[in-house]
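One chain of protein is taken out of this complex; the other chains stay put.
Entry: chain A
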C-alpha cells in the first residue's frame, strides 16, 4: 500500500513537472454564466454517481477475479433464476435505483436546465447577431446602446507562430483583432446564423454552444457575471480554417460598455463615410484587408491553392474590366465576385465596408504581380453605388 502511494505521488510529480507552463485542469474551466455553473453542477454530480457505480461494480468483479479462480480450485456453482418473491424483489431493486438515477436525480434537474437554456427571451435586455463564416465571426448589435455596431473578428496569431518559425504567444490561436464586447450582468439574447457552412460559437466558460446554420436563425443566450476576457473556438468542422476561428469575448461593466458603444459608433460612422482616396492609400489599406481576409485561401502571394482556390496573380477576373458602357458593374466581374461570391468564394458585401472592398480590389489589381490595364483603381463611391 505504501509502495502504491509512493508510485502515485511520483507519477503525480512527473505529471506536474511536465505541465510547469500550463494551467491545465481536470474539469470544466471556471464558469462565469448561470448556464455554465449549472452545467458544471450537473457534470460533477453525474461524474460522482457514475464513479460510485463504476467503483462498486469493479470491486465486485475484482473480488470475484481474485476469489473464484480455477487455479485455486474454486468449484463453479449452479445459478438459479430468481423465483421466490424475495429474490424477484431484490432483482428489481437495481432497476428501481437506475430508474431513480436516470429520471429523478438526473432527469428532473435536466428538465429545468433545458427549459432555462432554451428560454432566450425572458428578461433579456439586448440582442446581438452572430454570423459564422469561413473562417471568422461577425458580430452585430441589434438594439440598445450599441445598436448598429457591426464588425468582423479575425484571428491575429501570425503564420510564423503556426509554422513554428516564431515563439508562440500566450494566447496562441485564441486571439482576435476585434473581440465581442458584452456588458456584465445583462442577459444577452444571441441570434446565430452562418454565411456558408455550419459553425458553432463556443466559449467553454459560458456553457452555451449552438450550431450556426446558413439560412436559419438559431437562438441562445449568455449572461456573463464576471468581468474578464473569455476565449473559445468554433466547434463544428467548417473546412480547412476550422481551427483558426477563435471566439474572444471581452466582458466589461455596463458603464464601460456604454462608453465603448459610443466610441465605436462614431468610429464606424467615420469609416462608413465614403471619400475619394489616392491609389497609395487604397493600396496600403488593401494590403491589410487582403492579408486578413483573402490570403487564407488565395495565399499572401496571390498564387492561390488550385484547383479549390484559384490564383489571383494573372487572373482574368482580377485584371479584367469591371464596369460596362452603362457604368454599372458587369456580371462575373471582379466587383461582382467580391460582393456576391460564387461557390466556395464567400460574398463579402455584408462583411466588408465600401472602403475596404475598394481598397482590397485596388490592391489585387495592382499588386500580387498584377497590373490591370482597365479599372485599375476602384473608389469607395463606386462600391457604394454598386450596392444600390
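Heads up, the rule we're going with is that contacts are C-beta pairs under 8 Å (C-beta built on N, C-alpha and C of every residue); 3 or more make two chains touch, one makes a residue touch a chain; residues count from 1.
Quick note on the criterion: contacts and distances are computed from a predicted model.
The chain not displayed here is annotated in its UniProt record as "Cytochrome c oxidase subunit 1", chosen from "2-oxoglutarate oxidoreductase", "Nitrate transport ATP-binding subunits C and D", "Metal-dependent hydrolase" or "Cytochrome c oxidase subunit 1".
Screening A:185, A:214 or A:228 against the full complex identifies A:214 as the residue touching the chain left out.
Of the candidate positions A:238, A:339 or A:386, contact with the hidden chain is made by A:238. Considering the whole complex, the residue from A:271, A:284 or A:308 that touches the absent chain is A:308. Note on the undisplayed chain: of the listed residues A:183, A:204 or A:286, the one touching it is A:204. Seen across the whole complex, the unshown chain contacts chain A at 15, 18-19, 21-29, 35-36, 38-39, 42-43, 46-47, 50, 53-54, 57-58, 60-61, 64-65, 68-71, 74-79, 81, 94-95, 98-99, 102-103, 106-107, 110-111, 113-115, 117-118, 161-164, 168, 170-174, 196-198, 200, 202, 204, 207-211, 213-216, 218-219, 231-244, 307-308, 343-344.
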